[in-house]
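Missing here: one protein chain of the complex. Every other protein chain is in place.
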Amino acid sequence: MALDTVSRRLITLALEEDLGPGDVTAQLLPAEHRGHATVLARTSLVLAGTAAFSEVFRQVDPESVVEWTHADGAPVEAGTTVGSVRGLSRSLLIAERTALNLLQRLCGVATMSAKAAKAVQGTKARVVDTRKTTPGMRALEKAAVRAGGATNHRIGLFDGVLIKDNHVRAAGGVANAIRAAKKTAHHLLKIECEVTTLVELQEALAEGADVVLLDNMDVPTMKRAVEIAAGRIPLEASGGVTLEKLPAIAATGVDFISMGALTHSAPSADIALEWV
Amino acid sequence: MALDTVSRRLITLALEEDLGPGDVTAQLLPAEHRGHATVLARTSLVLAGTAAFSEVFRQVDPESVVEWTHADGAPVEAGTTVGSVRGLSRSLLIAERTALNLLQRLCGVATMSAKAAKAVQGTKARVVDTRKTTPGMRALEKAAVRAGGATNHRIGLFDGVLIKDNHVRAAGGVANAIRAAKKTAHHLLKIECEVTTLVELQEALAEGADVVLLDNMDVPTMKRAVEIAAGRIPLEASGGVTLEKLPAIAATGVDFISMGALTHSAPSADIALEWV
Amino acid sequence: MALDTVSRRLITLALEEDLGPGDVTAQLLPAEHRGHATVLARTSLVLAGTAAFSEVFRQVDPESVVEWTHADGAPVEAGTTVGSVRGLSRSLLIAERTALNLLQRLCGVATMSAKAAKAVQGTKARVVDTRKTTPGMRALEKAAVRAGGATNHRIGLFDGVLIKDNHVRAAGGVANAIRAAKKTAHHLLKIECEVTTLVELQEALAEGADVVLLDNMDVPTMKRAVEIAAGRIPLEASGGVTLEKLPAIAATGVDFISMGALTHSAPSADIALEWV
Amino acid sequence: MALDTVSRRLITLALEEDLGPGDVTAQLLPAEHRGHATVLARTSLVLAGTAAFSEVFRQVDPESVVEWTHADGAPVEAGTTVGSVRGLSRSLLIAERTALNLLQRLCGVATMSAKAAKAVQGTKARVVDTRKTTPGMRALEKAAVRAGGATNHRIGLFDGVLIKDNHVRAAGGVANAIRAAKKTAHHLLKIECEVTTLVELQEALAEGADVVLLDNMDVPTMKRAVEIAAGRIPLEASGGVTLEKLPAIAATGVDFISMGALTHSAPSADIALEWV
Amino acid sequence: MALDTVSRRLITLALEEDLGPGDVTAQLLPAEHRGHATVLARTSLVLAGTAAFSEVFRQVDPESVVEWTHADGAPVEAGTTVGSVRGLSRSLLIAERTALNLLQRLCGVATMSAKAAKAVQGTKARVVDTRKTTPGMRALEKAAVRAGGATNHRIGLFDGVLIKDNHVRAAGGVANAIRAAKKTAHHLLKIECEVTTLVELQEALAEGADVVLLDNMDVPTMKRAVEIAAGRIPLEASGGVTLEKLPAIAATGVDFISMGALTHSAPSADIALEWV
Partner (left out) sequence: MALDTVSRRLITLALEEDLGPGDVTAQLLPAEHRGHATVLARTSLVLAGTAAFSEVFRQVDPESVVEWTHADGAPVEAGTTVGSVRGLSRSLLIAERTALNLLQRLCGVATMSAKAAKAVQGTKARVVDTRKTTPGMRALEKAAVRAGGATNHRIGLFDGVLIKDNHVRAAGGVANAIRAAKKTAHHLLKIECEVTTLVELQEALAEGADVVLLDNMDVPTMKRAVEIAAGRIPLEASGGVTLEKLPAIAATGVDFISMGALTHSAPSADIALEWV
């Protein structure tokens, strides 16, 4: 499936900053020299970002051929060959670094998402991403989160109302803020409201919020919140979530656990092109 | 100093993916409501990325005012306020996430670069970055590396000849590759050649390479390489470099140590906007 | 308030197609000649599009000054002066036609929206717009709909799930489609499903749709649908809605009435620049 | 024939505002699901805009196939199938609304143009369009005017001198303005001058205008103007022209009748995709 | 007066290719170091391109100040200071080369145009430019032609019909081509037809061409053409025109002499920045 516009433009930028007016070393290879390399996972990982990787080679040279033996979402062991590239050697060398920079980060996100999804298995909780993504890579990283088995939150500021403490303060309380949101949001958007106390939770429930975000609550308080909500609306836990804390949070009975670390702190996966 | 074109366009992309057609929550605040927030370092860090942070606010709303009490390169303790933003609350809320996403990554890079620079203090070695940067953030991350006290390698494929194993193989050996590079590169570019053995090092020295990169050599071999080069040209150590390994590598007497982790594995710094 | 990116780019396109490499007639005026004109509503209308009108003059010449005595949403009588422009005469002449082309269409949309809102007054129904907008003017026309007192539906394909007959057919029925949507949509998006029969309505209710769209139903059937839904979820009437039909549809008790004519068939308002 | 650059960019904008980061409903269909739909004229109309319609599908997905059984300019009865689209169902659903929004407006313009052309049949007058076009659609609407059998005026401010009242006033009279225009315009551009009285017409004739525009004159005055011009140069009638007034104006013997309503007030044609 | 869009974009391109990711030498100067330089004409020339020169400095750094003591069109002696620049030294050094590259070419064009205008003084002939301009500099070079005292032909393919031999051949002769052009061109465009023989000239006159271009005729034939046309329409001489041939061609009585050399062969003027 084709990439979205922003992702394609990010790749154009990335090539522009790396290639500039031309590769002064690739000129050492004969213009017609052709190469072939495999894409090798050096550590175990969950694959993601194949479309972005392919797009880099396509933008550099539409004659390049990228083939995948595994698809996004596939868990692979260290040492697995997941795909290959073929084409003019100069083109491959120009694309290589940018393509790997993308793939390594996206596989990193998918791998961490898989760990997070596993950590809540057996509970009803789903781990969701946040807006703490790499600038320009929102869509790519969200796809990687899905590839890893975690779940997407809203994409950005435009496709879901998320009332935070500043909005609450400016509106004069949780109830006022939710009431205002119901007037301005169109009828296909839900309204999620952040609360920091159980009193605010009550207020949000009374006012008819669609979802409530429990901000930085400790586990016992979250449990209490789940009892109060009693399944009327979904609850989202948020704040400093790590892989280690996930099982305990999930055990409280919350519906969603948002975790910025999925995208801002996932270690890059180690992937290389092996020239044949 | 103004940002370069690519960085400005990356910020435009990042805002576009986050803001889309508009912030449906910010509309809850009165249009004329003004806000003020401070930029707080929650952990100790080296500051970097202030220009990018400011540019985000400027692109969202040129009337916003961002002021800094510390400059790029300043080491700050946890709990330090490093700057502030003022303006229409809607504008500040729209810019906040994208600005922090950038700042946290760039401070992360600067902080790791400072650790790396410290690890080689007292030796003649300088730690340099690589092309393993975040797509679209090459210039910003290179500036963060400098802010942290480490050193930049070439920017991209265009401003320095770096002959790697594939070029060597295609050219038929180190000597042939260097000879070819001398013919094609203009007279202000140096020629660096990657070698994997001491024999290749000898060949590169004989052929007049300007710099030699020692690829994935162990410390004793690097020491031997330094003896062989005997100061005639600079040597660069490369391959799997970590903060832990830096002192031993630096002690071999190499001139440069390139370290992809500076940019691909620096943990994000924890920074927040505190609303006043 | 600043315009969104797409609207600004549309204005750039509109100026480009009209101005091309330059105005060969404006050159007859001395370069320093300054002018002043008022914006005159020649028929009664509801004002909308002032920001777009101002943006045209700003793009042509940032020194031009546009001032408004009335704001978007204001109903004005024929013969009312609603604003004025001042600046270099050449700049004003270049901007005039493009600015008026926008303003006339947007006031037309606001005026029709006001009539629609009035036609359902006293009922709980709200008239909402559709995606049948002028290409490139989605955001501007949606703002004009609000200025007129009607209500916005989702902006586009991305901020709300609207399951139509094709999706139903491909998914194998209303229930299947809704079930699939609940799995793929993030937790801040509601799911609206189009139904053509009361049986499908029952199915949608049973499956937990958030909103149901009644497609091309006659008034008695709509009434029956309202009884069946019994306030559990909002209902939207759709299909061939005209100003004349609005009162009867609203009387059925539906919550929303979507009306493509608000944007695809609103007659342009008659507005002129009067040179002083 | 390929579309011009501005039209292609308008289509890109229109898709961007509608699709944003992705169609959250189309995801319900299997990625490989293919569809087929016919383009059905629900009312009688003159076809126009087929290239723009096709371009929308091409931009969404180059694999989509659009075929036409009728060409621009063809008059078709209600119920006629004029073309068809085939491709991935997701792609078709994404393109559908934007493509129809364009086609409906352009067929509307062509249909009205055909009525206007018919209204002056048997006279020497030709109905011409104006610059009162939809922003961004100048070229597309001008092509639709031709498809309907009416005639194009200049494209914009750059390809013909049209001296209006403001230019006349600033220049100090009709004669001065024409004299100035002859000095500044290049030798392949004609000079048309707007006059509001027969005295001004005499002045324009004396000064050698290439064309004269009769601004808002009543029919008897126009007749008198035709007698005065006596065929020496073409005359253009302008101001508040409707389909109803066309025969009487044409009967005065003028050469051109410009009619803003061709583009600013043509009702959208009713066209639908019928899924097979 | 602001530059047109294409010229501004050309300047952006020119800066991009020269500056790339940054000036590695300008960094030697302290960031706050300010400079001042004068613009010195080293040879006698006619000034042109001042707006483009200023725009380069503005794009590099809006704080830079460019002032002119002479205006476009001014003839200046060798050694004359025509303007000055002030600002941050780094910014001035970055802008210098691109600004001079533009100014030198444009002054070259203006200077040659002045010579051409002088060569036909006392005759009714005007020297006009062609489409043989530097790619991306059409508008700038046409302004330079005017600054030098020569005259502009049409801007491009869109604002004037110029029937050349290929069109004539494809249409089946001069008469057919002119007749077709009258049908397709709008009523403010004139029709110029190229002829290579006096027979074709007669044909063009008979068919009502607005202007005739005499292609590569020798002087006696041109004289004969002038007699045949007898002032009914303007004649344009074209083909291999040099400054030396101008007087003889002008003496034939033609109205226009088009000269590609004005833009494709004008020697660059010698202009320098002198640092104070």
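Order as written gives the chain letters A, B, C, D and E; numbering starts at 1 within each chain.
Criterion: a contact is a pair of C-beta atoms (placed from the backbone, for glycine too) under 8 Å apart; a residue touches a chain by one contact, two chains touch by 3 or more.
Predicted model, so just to flag it, every value in this text is computed and none were measured.
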* Structure fact -> Of the chains on display, those the missing one touches are A, B, C, D, E
* To do: Among E:Ala14, E:Val85, E:Ala125 or E:Ala144, choose the residue that contacts the chain missing from this document, as touch is defined above.
  => E:Ala14
* To do: Please pick, from E:Asn166, E:Asn216 or E:Thr242, the residue that touches the omitted chain in the full complex.
  => E:Asn166
* Asked: Who touches the missing chain here, E:Leu47, E:Val128, E:Ala177 or E:Leu201?
  -> E:Ala177
* To do: Kindly note down the residues of subunit D that lie in touch with the hidden chain.
  => 1-2, 4-6, 138-139, 155-156, 158
* Touch list for subunit C against the chain that is not drawn -> 17, 20-21
* Structure fact -> Note that subunit E touches the chain not displayed via residues 6, 9-11, 13-14, 16-30, 33, 35, 89, 93-94, 97-98, 100-102, 104-105, 131-139, 155-167, 169-171, 177, 180-181, 184-185, 189, 264-265, 267-268, 275
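The criterion applied here is as follows: only the chains that are shown with their structure count from here on.
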* Asked: Using C-alpha centroids, which chain lies at the maximum separation from subunit E?
  -> A
* To do: Could you work out which pair in A-B, B-D or B-C copies the interface of C-E, where over half of the contact pairs coincide by residue number?
  => B-C
* Structure fact -> Whole-angstrom distance, CA centroid of subunit B to CA centroid of subunit E, is 46
* To do: Averaged over CA atoms, how far is the centre of subunit A from the centre of subunit C? Could you give it in whole Å?
  => 33
* **Distance from subunit D to subunit C - Cα centre to Cα centre, in angstrom** => 23
* Asked: Out of subunit A, which residues touch more than one other chain, so two or more?
  -> 6, 17, 20-21, 138-139, 155-156, 158-162, 189
